[in-house]
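With one protein chain removed, the remaining protein chains of the complex are shown where they sit.
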Amino acid sequence: MTLAVLLIVLPLAGALLCLAGTERTAKTVGLLAGLVTLGAAVMMAREFPAWGTADFWPNQEGWRLFTAFGVDFLLGTDTVGMILILLTALLIPCSMLVSFGAITQRQRGFYAQFLFMEAAVMLAFLARDVILFYIGYEFTLVPLFLIVAVWGGSERRVASIKLWVYSFVGSVVSLVGFIYLAAGNASAHGGQMTFAIDALSQYGASLPASTQWWLFLAIMGGFAVKVPFVPVHSWLPLAHGEAPTAGSVVLAGIVIKIGQYGALRFAFPMAPEGGLALAPFFSALALVGILGMSLVCWVQNDVKRLVAYSSVAHMGLALLAMFAFNVVGMEGAILYMVNHGLSTAGMFMCIGIMYERYHTKDMEVVGGLMQRMPVWSVFMVFFAMASLALPGLNGFVSEFLCLMGVYTADHGVKTGFPGILGPTYAFLAALALILGALYVLRMLQRFVFGPLREPHDAQHPPGGEAHGAHGHHAVAHDLNLREVAAMAPLAIACIVIGIWPKPLLDTIEPAAAKVVAPYVELIQRAPTAEKPSDGLALNAGSPLPASPAAAGEAAQ
Amino acid sequence: MHAALLPLIALATGDGAHAADGHGAAHAAAAYADVGTLQFAKATVDTSYGWLKWMLLAPLASVALCGAFAMLKVRGRLPALFTVASFAVAAVLAVTVYRQWGPTLFSTHAPLAVPLMDWLTFRWGDGPFQSFTANFGLYLDGISILWILFVTVLATLIALYASEYMESDVKAGYARFFFAVSLFVTSMLILVMSDNLVGLYLGWEGVGLCSYMLIGYYASQPGAVAASKKAFVMNRVGDLGLALAIFLIWTNYGTVQYDGLFQAIASSGAGTVQGSWSKAAIPFLLLLAVCGKSAQGPLFTWLPDAMWGPTPVSALIHAATMVTAGIYLLARMAPFYTVQAIGSEWAEPALLTVGWIGCATAFIGATIACGQFDYKRVFAYSTISSLGYMVMGLGVGTAFGGVYYVFTHAWFKALLFLTAGAVMHGMAGQVDFRRLGGLLRVPGFRITMLCMLLGCLWLATAPFSAAALSKDIILYQALTSDVEQVRWMGWLGLLTAGITAYYAFRVWFRLALGPVRIEPGPDQHHGHDDHDHGAAGHGHGGHDHGSHGAHAAHSGGHGHDAHGFHPHPPGLRINFVLVVLAVGSILAGLPTYLEKSEGFNWIQRFVQNSSAWIRATGGPEHGQILGRDGHGTLFVLATGVVVAGIALAWVLHAGNRALGDRLRDSMLKTPGLKWLARGSEHGWYVDAVYNALLGVPLWLGAQVLAFLDRFVLDGVVFAAVGRLPGFLARVFQPLYVGTVQAYALTMAGGIALIFAWVVWIWLSGGAS
Amino acid sequence: MNPVQPLLAAAPLAPAMPANVQLTLALALILFAIGLVGFLTRRNMILMFLSTELMFQAAALAFVAFGRMWMDLSGQLMVIFILTVAAAEAALALGLVVLLYRRKETLSNEAWAELKE
Partner (left out) sequence: MIPHAIAMLPSTAMLPSTAMLPSPAMLASTASLGPKFALIVPEIVVFAGAVVCAVMGLSQSRSTRAGVPWMAVATLVGTFVVMLKVWTPEAAAAAELPMPLLGKYVIALLCVVGVGHVLASAGSVDRAIERQVASGTGAFDPVRVISGEFHAFLLFSLCGAMLLCHATDLVWLFLAFELCSLPTYVLVAIGRGADRSMEAAIKYFFLGAMSTATMLFGFALLYGATGTLELSAMREAFQMQAQVGGIGTVAIMGMLFTVIGICFKLAAVPMHFYAPDVYEGASNPVAAFISFVPKVQGFVTLVLLLGTVGWDASGNAAIPQVVAAVLWMVALLTMTLGNIGALLQRSAKRMLAYSSIANSGYMLTGILAGPAIGVDATLLYLLTYGVANLATFGSLAAIERNGHEVDSLDDLAGLRVRAPMVATALAIGALSLTGIPPLVGFWGKLDLFMASAESGQRALLVAMALNSGIAAFYYLRLVAGPFVAEPTPRTQGVAPVQSLWPRVSALVFAMGCIVLPFAANQLKQESAAAAMNGPAAPPAVRTAEK
């Protein structure tokens, strides 16, 4: 067995071990399994020969279990997937570590669910076959549902059901698209049923535009639920609000990334003409998400809901950048997955740690925590700033690239970036810079700074049995070493990516270019090129000397 | 005396030296923004200056150490030590690079470029516009070197001051404070030294963050936190402008690196320049950024609130350095305010807008400052006003004037704030000058008050002061302009100078003269123990920490002497810094008087060897104001308004305070004038207007959206969709009656329906 | 696929269906209808069962008629099996009815309507 298989098998084995062990050992076993998987992921990353290319590795033929269905058990991933695998492998142990204190009931199940989820996510990222991906993608729902439903807050019932139904319907809609595509492919190739991503992408791109329109709508529509896109986002705030800390971390850091990954890996390559035709529609939705949800964040008092809504806004920007159909935007969007995963996960960890001490997420009730938990405040402010896209931290790099991608996607000939978005979209999206500052700072203002406010009856949480066992605290203590250990890796990653994103950027560029390529070709092939959306052309016509760019290059 | 001055001023307005390029007095108004051929020296890449990275790394090391101290809750003065030391290292390095590269710069005009590390760089094609590069690299031309010189030196001094000032916080936020200050200096240095716009943006937002952290330093005070948020958000508005400007610059010129960018502008300016909206928008967006960072125009209201921060922060960030970043940006991006860069139809409006924004801000800031009773806020508004002057300087076409004023202003405003801080420090945070008086005679405060006098003189642009020398360049440039609008700016600026003199001395007269009056403050700005020097061993024997409670009682407003309040005068470090700054303020005027090289004085040469030096808009060497010799007239006028302002202040606030108070009372009672006093006191209600026009509607809109999202979209639409199956099920539910007959009936009915349908198919199929 | 269109031509009944066969078939249809209506209207379980028997016999009659039409014995053959099965069903039905009657002392099927939505 090689690393790719190990990445799936190790967490599975860990989960079974957790279940087989006792309540006492569960957390240790879980953490160890998570760490071992992380080790395997790191080893795979070190062996990964495809860094900086758009190739897949290891293309390992696993068990030939489902060939009769046209499903190849082919495992392999490219740089994007590899990065996400690393992110997953990092976040899972961190989220477990942060739950040690919070989860006192049904620990075996809890840690096992995380490992089940990890296995499924790994499968999704490693799959080179649509159905194989779908297996992982869909299976994440079960542990996620249980995590929210069993260890969640007071409204966990509604939250978990919503999570379940929305995600299920969404993914089934995607599946319909895939199957339709595969069936068409099979009949076009003499009944050879296959779900191989490459084959389907090739076939999908050859379909008539109207068919592609529907295909894209189906596939992307399904993933849009997961991303989540306005208006199918409403499961997320609730799910985040009610999930236990680690659940929120994983949800924000990994699960919703699968949605974007799906868009990148499936929706975009499989129906390029559809994507192009639907880009205005989805872009408009993304803008509504960015601006509307930022505003909604502003008036939230439940801090977890706030961060959840901010996720919707952030992912909207990432998706918008994907619809810019250029390398810069696509790189930004890909990097956004990682960065949003890190910073939002960090914020959820902070909030969760706070919740563990106060059993409330209401900014009206608790606040000014800097005086009580200074170290915690440092992390909170740090992750908030990362999510605000403060330059020097990771969020900036991706947000900048995304905005730039959107900005330059105006069919200007100079950049070689055809596209249908352009400055208007970029300007509107960039308003999120201000709105983001508004809501994040309002959160910090109430929550971290200001006079200390603590709930009176923190000992009696409303959240039910999950937290009841040891709610007694005289004075909330600051972070302990374990909690710092859980968050520090994320913080370090935030800084490193912020300061030195070059390796990442270099390595995802070919993958991004590969996704974009069919769109570029399509737009350039179109005889009547679309006008820029706002009707204002850059002075593309004005002859520009080649020297400025040359001079720019020389200066480095 | 008048005659003796003339040459000095004439020389000081030496932007005109470039007038040889053929831009004489006869310029038509349209040529106001036309600079003819643009030329920039290419930067020299010299990696042997790699050690310059230590300028960034030294404060960064201090950031790391202070951060570690803060996290580990180390208590002690080590953070201050590291910070001061690291700043000193940076200052030494700044001086070193000036000494090493300065001669080359001044002789070859070539900026120094030092690539450090890759940051954001990628390419997706081989053509122009198919790559993007924004790396960590240094770009040192005149203005960067000037900026790093005064930033590092002032930062060192102010950190030293703060090490004493913040002593009472050793147990609380000392490390955090120095963490933020170190981070600030790092960011500021990145801002001014970066070789590209994205790097500048990094520093730009970095200083914004530090400003945020330091304004909100007293985090338990809701006001401080709100002020910090306001500062950040308003800065973000400006940042948005900068970000968009960067995109526009890249899409138009293909690079965001200064060197390549300036070359691209220069070469595009060679031919006929076509304007386009995307080029024309650049200067306006940049101006938006400037407005945010330098508290100009519509975005000025954050700066007064920023005074919630500790006073050294006000001095360093909100007076001397950070707020001048906007001026730096304007100077750095000065080429974008030319016809050559953005086309003839938009260049002049852009430049005029800059001028008017600056001029109006200077005036409004000054008028508000007149109505304040909090001396720190007076200085804050004076900063806004001074920054307005600087922006106006760039707007009217004298980058040298603007930059020179930045330089002089940095010294005397830092001095003013630090003296204010010393007073607050001694008076338990009392910031209302009506509750203090005669401090000149209070033991230990003499140096402070004398330094403040110097600062106020400089602020008032007393004749021969460094400030006057630099401000007069701006006024001269404006008043002798060919453009009528610009001349109006000049007149308004002159009026502002008079108002400035009035309010500066209003403060000093109230504080320093008159009967000794000391009401210790409620200490509200300073958390719990800013003044609590008992712990620091300043002879407060009995008080110690308990004094906090005692002072809390003072906030009731009476009985302030019941416990025998002793103002504690500043100590050695504070006084030392004050004196150094005072000396610096005086010396800042020296370049005007001292040797010139090739007709340029020391400061001028910095500007000359930078991207700010793009136009020879110095106006005529011997321009005319009101039909007379420009220099002489300006001197008379400027001196006149300053003296008038000081005199008015003397009458109302030193000679006959009762009169001043009566005047104010009567103004408040007169319906026609009431708004004047009130409006001035409340900053012309700009905040309230913003709140009403933007804040409240936006908040309401957000509430509506949240409602829609949660209760309409989720609660109605999706709930409806979600309930649809259940609803359908209920429709069919009555069919399940439970008896055999009923089921048989429904089955038979179903069969009948099927057959009916089949018949219908047949019939319709037959029909078609 | 649209299931409605296009539609295969509705061929007419076999044209040479002898008159006696037609009559017999009509009788079978009537029997079937009577059985169905009886099943729907009767409350007595035994009568209901008899109605289903009527429906069975209608089918049997149709088999006979068609067998005659085709001059094919397999129709008659089928009838024999139908009768057999009907007998088995009758046994089952009567057993059930007896069992039910013992429980509730009534033959009305409406006594058995506890299970419903």
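Every chain is named by a letter (A, B and C) in the order it is written, and numbering of its residues begins at 1.
The definition used in the following text is that contacts are C-beta pairs under 8 Å (C-beta built on N, C-alpha and C of every residue); 3 or more make two chains touch, one makes a residue touch a chain.
Nothing here was measured: the structure is a model prediction, and the numbers come from that model.
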Contact set (omitted chain vs shown chains) is A, B, C
Only one of A:Q107, A:S160 or A:N394 touches the unshown chain, namely A:S160
For chain B, residues touching the missing partner are 725-726, 728-730, 732-733, 735-736, 738, 740, 743-744, 746-747, 749-751, 753-755, 757-758, 761-762
Contact residues on chain C toward the hidden chain run 1, 3-17, 25, 28, 32, 35-36, 39, 45, 48-49, 52, 55-56, 58-60, 62-63, 65-67, 69-75, 77-78, 81-82, 85, 88-89, 92-93, 96, 99-100, 103, 109, 112-117
Touch rule applied to chain A and the missing chain gives residues 61, 63-70, 72, 131, 134-135, 138-139, 141-142, 145-146, 149-150, 157, 160-161, 164-165, 168-169, 172-173, 175-176, 179-180, 182-184, 186-187, 191-194, 465
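Throughout what follows, only the chains that are shown with their structure count from here on.
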Taking each chain's mean CA coordinate, chain A and chain C are separated, in whole Å, by 63
Distance in whole angstrom between the CA centres of chain A and chain B is 36
In the complex, chain C touches chain B at residues 4-7, 10, 36, 39-41, 43, 48, 109-110, 112-117
Listed in rising order, chain B residues that touch chain C in their complex are 733-734, 736-741, 744-745, 748, 761-762, 764-766, 768
Residue positions on chain A within touch of chain B in the complex are 165, 231, 234, 237, 292-293, 295-296, 298-300, 326-328, 331, 368, 370-371, 374-375, 378, 381, 385, 390-392, 396-397, 400-401, 403-404, 407-408, 412, 414-416, 423, 426-427, 430-431, 433-434, 436-438, 441-442, 444-445, 448-452, 499-502, 505-506, 509, 513, 536, 538-539, 542, 544-556
